[in-house]
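The structure under discussion appears below in the form of structure tokens.
Note that one protein chain is taken out, while the other chains of the complex remain in position.
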Amino acid sequence: MSENKQHDAQKSYLEETGGRKGIFKWILSTDHKRIGLLYLYSIMSWFFIGVTLGVLMKLELIAPGITIMGAQSYNATFTVHGVIMIFLIVIPGLPAVFGNFMLPIQIGAKDVAFPKLNLLSWYIYIAGSILVVSSLFAGGGPPDTGWTFYAPYSFKTGTNMLPAVLGAFVLGFSSILTGLNFLVTIHRLRAPGMTWLKMPVFPWTLYGTAWIQLLATPIVGITLLMVIGERIFNIGFFDPAKGGDPILYQHLFWIYSHPAVYIMILPAMGAISEIIPTFARKTIFGYRAIIVSTLAIAFVGYFVWGHHMFTSGMSGTALFTFSILTFIVAIPSAIKVFNWVSTMHQGSISADVPFLWAASFIFVFMIGGLTGLILGALAVNVHVHDTAFVVGHFHFIVFGGTGFAFFGALHYWFPKIYGRMYDRAWAKTGWIIFFIGFITLYGPMFYLGIRGMPRRYFDYLPDYHGPNIISSLGALVMVTGFVIIVINLFKSARSGEKAEMNPWGGTNLEWRIPSPPPLENFDEIPTIDKATYKYD
Amino acid sequence: MAEEKHHITSYKTYLLVLVALIIFTLLSVTITQIELSRWATVAALLIAGIKSTFVLLVFMHLKFDLRIFRVMVGLIISLLVVVIFITMLDFLFR
Amino acid sequence: MYSINPENASNFVAGVDLAFFIILGVSIFFLVAITAAMIIFIRKYNREKHPEAIQNEGSTKLEIIWTVIPLLIVLVMFYFGWMGWKPMKTPPEDAMRVKAIARMWNFKFEYENGKLTDSLYVPLNQPVILDLVALDVLHSLYIPAFRVKEDMVPGNIKQMWFIPGQVGSYDLFCTEYCGLEHSYMYTGVHVMHEDEFDEWLKDTTAVAPVVAEDASPADRGFQVLVKNGCNACHSSDGSKLVGPSYLGNWGNMRKVTAGGEKTEVLFDKEYIRKSIYDPNAEIADGFNKGLMLSYEGLVSEEEIELIIEYIRSLNE
Partner (left out) sequence: MSNVHRDDIGSKLGMWLFIFTEILLFGGLFITYAVYRYLHPEAFHLASQELDVPIGTINTIILLISSATIAMSITAIQQKKKKLTLWLIASTIVLAAIFLINKYFEWGAKFEHGIFPGSEYLDSLGYGDVLFFGLYFFMTGLHAFHIIIGMAVLGFMFYYVKIDRLTFDNFQLLENGGLYWHLVDLIWIFLFPLFYLIA
């Protein structure tokens, strides 16, 4: 590989093909930027499937009784929707796309530590996602257990559980390997002078995320393996008829899946922490506090899994511990919010597209987080657990948090990635429609939940009709916004006007190299001498 | 970065550790075969802990390696212990 | 709920709602304050009006303030959550006990005198303990108006209790996803005055719908199926639900798996009887083990005769 060092410094990574043709210049490339884009395209494709399933559910829920599908289809729809969204989209989401693309650049490296492993992770991701999606079509019908695969139902049902579970298991490996790669990259490949405390926030959040990926994913791996063993060999780990304990399954599942929600949100917070200083032309407020809170979330987030099981009959001691820790883990998130808002104070703010996404992120994230507090309180949780309230909470924080940050990051780094700028007026139009649709879609769910409408109900009592109509209409508004956004980006990537090197006036390393970046990012590894986010 | 020097552990150290490990194994077998009731498990786990410390420090070179590796291993093992502990909070007090 | 259901529907409403409103209040305060601050900053420090940012790296004092104050606030939230929850775990000794049995996809309530019902009847102002039994998979018993919910875990009998505080009928849902007809697994709670309730309880004849004596055996068989909720899994028109359809099998050879081996058996009276009393002994091809549970003790031998009449009648 070292022989073709003699490349033209001006050639961008998009032009540099390594002598490969057609699709091979993508699927055989070990360039972290191309791999980032591979992830972007694959994630976007699954996202279309996922959201379409979501919209189908909303159409079903527009009126009581069978509207467009029956119980079995609905159950399968929310299961596959949940599995796709969680395991295929928001968990890999920001780390795999923007982490891959930006991490090496932001820390001044030419690539990640193990480029081949990086490409392998993508292949594993594709293999896993194909398994998951194949469960839709093959054999006994799509799985119908919910994305949580709760035992004992998950090994009694006759539907395609195995491919879905196996797919989730395989995806876990992809996640682990990406995390491992990033950790070694951050530990070993920072440019000279880039000390830990000069590193931008986005790499820091990736660092925290990577640890969670590394340490939590194996637990769900082994749990899913046990479910597979259960289905094939009838071992009886979680089968009450053989003495197994279904609650233990829930413990193991959430030991992973709670930290997983922080896998989703940490890089999102990182992206927001990049966007806000850039558009406020101001050093990020409380850099150290943001770093410390990132690590605190990663660490404490490991010990609160039980808040998903408050009504499962755990001991009072466990409930006490989990509830109090749940409240404590909210503090670092609060700290971040305060620091972001303070960064805006006395800044010089340009409310451009990425900033609009970031500001709306803060808003919906607060709603999601604060309803999380309501869920975390024992007494209230008993009432709203497993109702539409929970569905509202996690769409606000997963879609509103991670999703908004994803779109924000996409609009922020788009000119760097493609070297072209999108149409800002259309982007703003799309954003406002999307935002309004979002609130209309998920807002009523809180009310429904408080009124007692259980989740995973394809049919409901007529009492709940009103809010459901509003919610379904919101979904349609959102679809409109989404289509505008996607078409705008899609067109601009091909034919938008050429973007400058630093269109937003950012200070981090990615803004000091050409757009799009050359194959090896830097002609010469930079030396860092001043703190990050310095505007002077 | 390839320039930092490697510590070379002598064969003798390895052999000594191996002998110690085997002795501990036999010890744990004997202890648990005599009637110590519930302390047997504690003793067996304690010995397993000692054995794994040996393996980690000498066989896996943690003793001679960068400090960061030791710190990481320590943290990860405590993490696992805490997770087991919190899970047991449920079952012990149910 | 908060306006629609009575505040004293059960003894827990006050505690739960208090915690809810405290957290909601604090949340709305922070949400509004922070959003307002954000909007003010965006307008006031807009690049046109404020072209030069004033750099400020942070402030330790502020960081401490906004760590400690929220910490205290969330501890208060925790406290109210805990206080609202604690009484839910300490049922009084002398409460009336009802066994709540969940299976796919209905609830049954068994009273101490053996009375068996589809929905829950309870006396006003009397503590009631529900013993929660799940027969197949996880279910969860939820009465929104009472603010109570507890998962029902097979192999693990748990308790839930409450004191109804207002006469009336309320919804009761299954809130743990349990398969195909999870959304139809709901029934009602009926709170009655104590004397009324005692009357009701004594009358053990009024158990579930009675099968009309004069109907044909096949029709009565169908009634038995309806009564026991069999049609949730079995259809009469040949369509495949969770279990095989009743239609078109009578008298044919049936491919089954028995004791791990594939064989064929005649679909006759004996097979049907066995399928109902010991369903996992012979598993019909293409279906899963463990879904159908034994109905021994729930469906009598006479009733099975009626079911057989019904299945046979489908062939005509």
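The first chain written gets the first letter, and so on, giving A, B and C; residue counts start at 1 in each chain.
Just so it is clear, a contact is a pair of C-beta atoms (placed from the backbone, for glycine too) under 8 Å apart; a residue touches a chain by one contact, two chains touch by 3 or more.
Everything numeric here is computed off the predicted structure, so don't read it as measured data.
**Student:** I'd like the shown chains that the missing chain touches, ordered by label.
**Tutor:** Result for the missing chain's touching partners among shown chains: A, B.
**Student:** Which listed residue, A:L59, A:L248 or A:M501, touches the chain dropped from view?
**Tutor:** For the chain that is not drawn, the touching residue is A:L248.
**Student:** For the full complex, which residue in A:K11, A:R188 or A:R288 touches the chain that was left out?
**Tutor:** A:R188
**Student:** Just checking the interface: what residues of chain A touch the absent partner chain?
**Tutor:** That gives, for chain A, the contact residues 1-2, 5, 30-31, 110-111, 113-115, 176, 179-181, 183-184, 187-189, 214-219, 221-223, 225-226, 229, 233-237, 242-245, 248, 251-252, 255, 520.
**Student:** At which residues does chain B meet the chain that is not included here?
**Tutor:** Counting only chain B, the missing chain is touched by 1-2, 4, 6, 8-11, 14-15, 17-18, 21-22, 25-26, 28-29, 32-33, 40-41, 44-45, 47-48, 51-52, 55-56, 58-61, 65-66, 69, 72-73, 76-77, 80, 83-84, 87-88, 91-92.
The rule is simple: only the chains that are shown with their structure count from here on.
**Student:** With chains as vertices joined when they touch, what's the shape: line, ring, star, complete or other?
**Tutor:** Its topology is that of a line.
**Student:** Among the chains here, which has the CA centroid at the largest distance from chain B's centroid?
**Tutor:** Following the centroid criterion, the farthest chain would be C.
**Student:** Suppose each chain is reduced to the average of its Cα coordinates; what separation in Å results between chain B and chain C?
**Tutor:** 47
**Student:** Where the centres are mean C-alpha positions, what is the separation of chain A from chain B, in Å?
**Tutor:** 37
**Student:** At least two partner chains per residue is the criterion; list those residues in chain B.
**Tutor:** In chain B, no residue touches at least two other chains, as defined above.
**Student:** Provide the residue numbers of chain A that touch chain C in the complex, in ascending order.
**Tutor:** Contacts found on chain A: 71-72, 74-75, 144-146, 150, 152-153, 156-158, 240-241, 243, 245-247, 280-283, 285-289, 311-313, 316, 319-320, 323-324, 327-328, 330-331, 334-335, 337-339, 341-342, 344-351, 359, 362-363, 366-367, 370-371, 373-374, 376-383, 385-387, 450-452, 454-461, 535-536.
**Student:** Could you please specify the touching residues of chain C with respect to chain A in the complex?
**Tutor:** 1-2, 4, 12, 15-16, 19-20, 23-24, 27, 30-31, 34-35, 37-38, 41-42, 45-47, 50-59, 62-63, 66-67, 70-71, 74-75, 77-78, 80-85, 88-89, 136-138, 140, 142, 144-145, 147-151, 153-156, 158, 171, 173-184, 186, 242, 286-291
**Student:** Show which residues of chain B lie in contact with chain A when the two form their complex.
**Tutor:** Result: residues 1, 76, 79, 82-83, 86-87, 89-94 of chain B touch chain A.
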